[in-house]
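Note that one protein chain of the assembly has been removed; the remaining protein chains are unaltered in position.
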Amino acid sequence: MTTKLILGAGLAALLLPAAASGEPTDREVQAIMKRDFHPHGQATMDRLDQDAVQRVCTDTRNKPPAELAKTLEADQYKTIRFPEGSLLGDWKKGAAIAWSGRGMQWQDDPKKPSGGGCYNCHEIGPERTSFGTIGPSLKQFGKLRGNTPGMQRYVYGKIYNAKAYSLCSEMPRFGYTRSLTEQQMKDLTAYLLDPASPVNK
Amino acid sequence: MRTIMLATVVALAPVAVHAQGSQFEHYQKMVAEGSPAELFAVEGEALWKKPQGPKHASLEKCDLGRGPGVLKGAYARLPRYFKDADRVMDLETRLLYCMETLQGRDRKEALKRPFGNADKPSEMEYLSAYIALQSRGFKLNPGLSHPKEREAYELGKALFHTRTGLWDFSCTTCHGTPGKRIRSSELPVLDDPKTVRPLMATWPAYRVSNSTFKTMQWRINDCFRQMRTPEPDFGSETVNAVNMFLTATARGATYRGPGTKR
Amino acid sequence: MSLDRRRMLRSAGALGALLVAGLLKPLAALAAWNKDAFTAKTVDGALKGLGVAGSEPNGGLTLDAPQIAENGAVVPIEISSSIPGTTSIAVVIEKNPFPLASKFDFMEGALPFVRLNVKMGETSHVRVIATAGGKSYTASKEVKVTIGGCGG
Partner (left out) sequence: MPGPMKMRATLAAGYTDVRVLMSHPMETGQRKGPDGKPVPMHFIQNVTVKVNGKTVIEGQTSQAVSRNPVFAFRLKGGQKGDKIEISWRDNEGESNSTEAAVA
């Protein structure tokens, strides 16, 4: 995978003394972090390896040059594995996944399924009054946009790898990082698009 | 004297303040006024004076930057460069250094349980409450003149913008844009003095969600946990640099902690 | 059990009955914990336990509480009464499993004012009841309990 190749270069970073003034380079920061962190539970050290997306977004403070963004977004899109058939799972299960903020942290049991933490950042269904505002409101998502196969593909793909659509998006790449399973992502897609879901009432 | 004056101000504050500001601010303000933080300072004082370790020594001769045993205003001047250790240290990193040098304690033993819980707060938590309390009324003024202090600041700034971990977060994901919330918690922008000052003026703090006292080393550690990275070492250069960046950004704020947080 | 002890218990029971009936009011009873009121699972039960038959709203009784609490484990509330002769203030959290949270009796030398932190399991009205001159007055406010943080 292209992304992995670019990432490899960062791994070889050596600890260079930081300049007496001025911000340290990415490479120096990486080396310091590698020295200062330790693995804990499922949170292993490879999580500190910056890939191309993280590196470019860090370097450009989330404003990548358009051409580069386009190329890397295309790379990211190639990582998405769309399942065959309908992408609409069980919206009820999706609602629970959207609410849970647990999962993938060092104290979490890796055998237990992770949550999506969607409500941390998005307003979604009317049944939850505590929701974040880091991401856009997804209120009535399917009611406003319909649930055509194209729309299902967009939602599933965005959950799988948000960076394929907007390179420096703050949204995690849930499928690409194996944080959510195929079924969980289908359930979330249903929570947003199924006409029976409270989101669309 | 200062603490007593503060208490009076609180008591005289009009009841109807909540007309201004957000609904969340009203909660934050009321919570801050009824803080159990000082209970932890009582235990912290006893720990400060308790002989421990192979050298059977207390921490009373620990130099937090203003001379051995001087606590008044010491917290407000941290993090800073310490010549004896040849590095930048925040309060807890310095306390650890004193445990090792003055008390002769093994680093591993002293760090066995740096973060406590409601049933059993940690030594670091008690001590931080006691020491921070004695900086009330002092302006936050971390060291920024030594090259290593500037280096720590620059590293902290770079770390603040570094996208990392399984979920590609950086500090700015949550703390870079004004007016954002995570669920119902309002998120302060952490590279803007206006929003960092009130925050750094009240850490360390009694944290309602944990029902216990929490420190900056913990606060930063817990952010990395939620960023899905591996765990930063206690007292590491990374954590000290982030703390330095935040404190330097808040420079000039009058310390009024230890406070109370959600 | 000895006969003496049994007899003693019986008379203690009789004394208790007299106390409930309000026929005897020893000073010591003030310091007790009103078990009936505190273990009641309904607002009505709690009020009955407190001996409050009915209460009316009064502007002299003020309750300050946040409209939204980010964490139900600590909800600060402040109550004060300017109703002349206020002798007690009780705090009832309507949707808590045991609604009565506290009751304060104010004697000569104290102002009818209290500030404390309470736990709330869910969004609920917080109701305060003040007693003055044998009458009861009430004020209430809804506190929305929300969930802050990252939920993990």
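So that you can tell them apart, the chains are marked A, B and C in the order they are listed, and the count of residues begins at 1 in each.
To be clear about the criterion, a contact is a pair of C-beta atoms (placed from the backbone, for glycine too) under 8 Å apart; a residue touches a chain by one contact, two chains touch by 3 or more.
Bear in mind that the values here come from a model prediction, so they are computed numbers and not experimental data.
Within the entire complex, contacts from the absent chain reach the displayed chains B, C. Only one of C:47, C:61, C:93 or C:132 touches the absent chain when the whole complex is considered: C:93. Interface residues of chain C facing the missing partner chain: 30-31, 33-34, 38, 73-75, 78, 80, 93, 96, 98, 100-111, 113-120. In the full complex, chain B makes contact with the omitted chain through residues 3-4, 7-8, 11-12, 34-36, 38-39, 42-43, 118-119, 206, 211.
Simple rule for what comes next: only the chains that are shown with their structure count from here on.
Chains making contact with chain B as well as with chain C: A. Ranked by C-beta contact pairs, the top interface belongs to chains A-B.
We define each chain's centre as the mean of its Cα atoms; on that basis chain B and chain C are separated by 38 Å. Between the Cα centres of chain A and chain B there is a gap of 30 Å.
Counting partners per residue, chain C has 146-152 as the residues that reach two or more other chains. For chain A, residues that reach two or more other chains under the stated contact definition are 101, 105, 119-120, 129-130. Of all the residues in chain C, the ones that touch chain A in their complex are 144, 146-152. Looking at the complex, you find that chain B touches chain A at residues 147, 150-151, 154-155, 157-159, 161-170, 172-174, 177, 179-184, 187, 224-226, 228-233, 236-239. Residue ranges of chain B in contact with chain C, taken from their complex: 15, 18, 23-24, 26-28, 30-31, 33-34, 182-185, 208-209, 211, 226, 262.
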